[in-house]
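Left out: one protein chain. Kept in place: all the others.
We just call them A, B and C in the order they show up, numbering each chain from 1.
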Amino acid sequence: MTASKNYTAQEIIVVAGSKILEDRKIVFVGTGLPMVATLLAKLTHAPGLIPVFEAGAIGPPLSVGLPISVGDSKTFTGASYVKGLNAAFEMTQRGYADFGFIGGAEIDMYGNLNSTMIGHYPDGYQKPAVRLPGSGGASDMAASCERTILIVPHDKRKFKEQLSYVTSPGHLDGSPNARYNAGLQGKGPYRLITTRGIFDFEEKTGRMRLISVFPGETVESIQAATGFELLTAKELTPFPPPTNEELRLIREEIDPAGVFVKK
Amino acid sequence: MTASKNYTAQEIIVVAGSKILEDRKIVFVGTGLPMVATLLAKLTHAPGLIPVFEAGAIGPPLSVGLPISVGDSKTFTGASYVKGLNAAFEMTQRGYADFGFIGGAEIDMYGNLNSTMIGHYPDGYQKPAVRLPGSGGASDMAASCERTILIVPHDKRKFKEQLSYVTSPGHLDGSPNARYNAGLQGKGPYRLITTRGIFDFEEKTGRMRLISVFPGETVESIQAATGFELLTAKELTPFPPPTNEELRLIREEIDPAGVFVKK
Amino acid sequence: METPTQMYWTGLSPDDAREALVNKDKSMRDKTMTLKEAVARFIRDGDNVGVGGFVNIRQPIAITHEMVRHGFRDLTLSWQSAGLAADYLAGAMMVDESRFSIKRIELAYWAHESFGLSPMFRYLAESGKIELEDWSNYNMSARFKAGAMGLPFLPTRSPVAGDIPSSNRTRIIICPFTGRKIALVPASNPNVAIIHVNAADKYGNCTIRGTDATCPEIAMASAHTIVTCEELVDHEVTANHPKDVGIPFPAVDAVVHVPFGAYPGACRRHYYFNGDHIRRFHAATAPMHKGGASDDLKSYYDEYIFGVETFDDFIQKFPAEKLMADQAAESLNCERPA
Partner (left out) sequence: METPTQMYWTGLSPDDAREALVNKDKSMRDKTMTLKEAVARFIRDGDNVGVGGFVNIRQPIAITHEMVRHGFRDLTLSWQSAGLAADYLAGAMMVDESRFSIKRIELAYWAHESFGLSPMFRYLAESGKIELEDWSNYNMSARFKAGAMGLPFLPTRSPVAGDIPSSNRTRIIICPFTGRKIALVPASNPNVAIIHVNAADKYGNCTIRGTDATCPEIAMASAHTIVTCEELVDHEVTANHPKDVGIPFPAVDAVVHVPFGAYPGACRRHYYFNGDHIRRFHAATAPMHKGGASDDLKSYYDEYIFGVETFDDFIQKFPAEKLMADQAAESLNCERPA
């Protein structure tokens, strides 16, 4: 498996996401790249990974191809348990989801995410500058999955000191036990994958910390694309480029039509 | 249809119960005589009556015979909706049950019922003189069915000024809006059928009021078997004895084995 | 967050919802009728309408088309995640606000996943034309569930933090059992539920394949429910597979047989998405986003909605080849013999 240099930002995100997932665990899968990462994990190191979708499919084999919606028929065929949204979220609230993938249009240093609106909250709430789709299940996953994996394209406009709106709570203000004290379940943001690297969140402060750098990026280039001060792990590991086999799986087996991973 | 003189107390209760039920309404059916009354109503004036059972069967035709348990297979065959206890009680709480049948070991003048214990509550709760089965779904039906039909064998030991324990709330202390103020739904006890007659509950006081007298009983004989002062309706109607056809239906069609209606 | 705004109910209050159901005819009778009749009979100006389905899956598209043809004003719309059903109602408002208008939306998500954002939502929200109340998917699902249970609220753990609770009527309390914070979300009891299902019998027992979404809860919570179905089947068919019945007959007031009733969205076992048509519909809003006129969108509505008598006429506008291709694609999704 030799390294390829011909890969897209979406492809390395998918590879990084799949590697964070663990075999025989349950992952609450959102729409888009998380679906591709979940399928890649199942086809590589985590064949026993169990996907759960918010529309109500528990443990589908995903043998009929990549879904294009989390309520898609493809998420239900062969599933062990087929209900609706209440059942999926009740199970998550109970503790059945080991991992959950969440995205957003903006992120702050504590892993809080915005997918609701750009503008001034609360004054401008009823007439936002840009109206985004809204939480969907993201804030529920943020509140109740045991560990969340965040995916956000990395640029200064999105990595902000202050969000327009906090849709999906992360480590909140980073204070000790902030999540528990606020009434949230689970340990919150576990990893963040961007177009530039991989981050964890420092235990004491809840702050975003760079732990792995994607090819072509440096600590400096990443900090320059970030609207707040980043922490950096003592031992920073370079993230290897996707292998040819990983790229083949993504391009030929998982998303041949380029529904989510643009070519 | 000529009147018969050979009927039992259980048989006239069943006939009275069936006549109170209305066609095309939903009745939440408890175990025992209510099942027989429901079947009799369906076979006579109320073919469109819809039975609901707490174990989770909604609208079964009861075409395979008299169930001997509310969770019995016979309650499920042909049912429109088949779930569990939560679903049945959630629907009742929502307002889907027009009628509900409730029994008890003791009753007071406001239609409150005891099916939990005989003894002193709370002091003797953990070591009761007589331990009864407990609420089951009775207190839930009492709290949430729109109108309840109570069935209690009529003797002084059971018709008491003060219950040992209030399992199923009726009109509580009879004060105005007592049920609403306590947080209960529905209008509460609508009719009481005993071995001696039929009662309603006076709107203003919530008190038990004799409205119909079974053959062989008088206002005086009924008052003498009651441990508190009864109200009596202005126009008291004698309740006719069961017809031969009603008895035939009960004895030959509905409960030929005498499971609930002893011969 | 700790001092919520004064409580108010949209749709019915819990007490009114109970009263409405108690007084409703819940009998087991033939409820089949035309869509025109159902919409005219059960929906009123100012109603809170609960919308079934999930994003573009099994959304009540045929019902929204008929609602647009009928015309309604000042609706409140409630859903968890919606796509095309929301778009068709919103687009009608963009075309002619005097004929069709939405006053308020209670929602968790309005977009199209892989088919992108909703240009209708962006247009109406960014121009301040509709009142918004944001919730999470689980919030809205739990609100319908509370309504379906006859409760004024349900507790939820999500999201008790962030800005969602202060965007809406959530109350955060200290749990009397644990001492931890917990959110209480108020019930939603819409005036009417609009729902598309896979199969129904004439009484209104509904078989749902794949995701139940929050359809059973919306139907049970609402004062009235209009159901369209891909297949109208004998009662014996629904009763023979009772655990497939997601909505029981007493919750349903109108049953309308509308094949392709969720198209151009998808419906499990019947057809997959027609992405081309979704994009074509969205493209008709483009001039309005640049401050232009509603001509393109109006043309779309004139051709596909106002220009036809029934939803079946709308479906007939698609080449049979395309409809069959979308059915074939769904067959592959389901991996089962016919």
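The rule is short, and it goes like this: a residue touches a chain if its C-beta (ideal position, glycine included) is under 8 Å from a C-beta of that chain, and two chains touch if they have at least 3 such contacts.
This structure is a prediction, so every number in the text was calculated from the model and none was measured.
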Which displayed chains the unshown chain touches: A, B, C
Absent-chain contact - pick from B:76, B:159 or B:239: B:76
Selected from A:12, A:41, A:62 or A:91 as touching the chain missing from the view: A:91
Touch with the omitted chain, as defined above, among C:231, C:244 or C:296: C:244
Omitted-chain contact residue, chosen from B:18, B:93, B:195 or B:212: B:93
Absent-chain interface as seen on chain A, which is shown: 24-26, 48, 50, 58-59, 76, 78-82, 90-96, 98, 144, 146, 185-186
Hidden partner chain, residues of chain C it touches: 7, 13-15, 150-157, 169, 171, 173, 175-178, 180, 182, 184, 186-187, 240-241, 243-244, 246, 336
Positions on chain B contacted by the hidden chain, ascending: 31-32, 54-57, 63-65, 68-74, 76-78, 82-87, 89, 93, 112, 116, 121-122, 125-140, 142-144, 165-169, 172, 179-185, 259-260
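Just so we're on the same page, only the chains that are shown with their structure count from here on.
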Chain-level touch network, classified as line, ring, star, complete or other: line
Chain closest to the middle [Cα centroid of all protein chains]: C
Length of the line joining the C-alpha centres of chain B and chain C, rounded to whole Å: 40
Centroid distance [mean C-alpha coordinates] between chain B and chain A, Å: 57
Separation of mean Cα positions, chain C and chain A [Å, integer]: 28
Overlap residues in chain A, where contacts from two or more other chains coincide: none
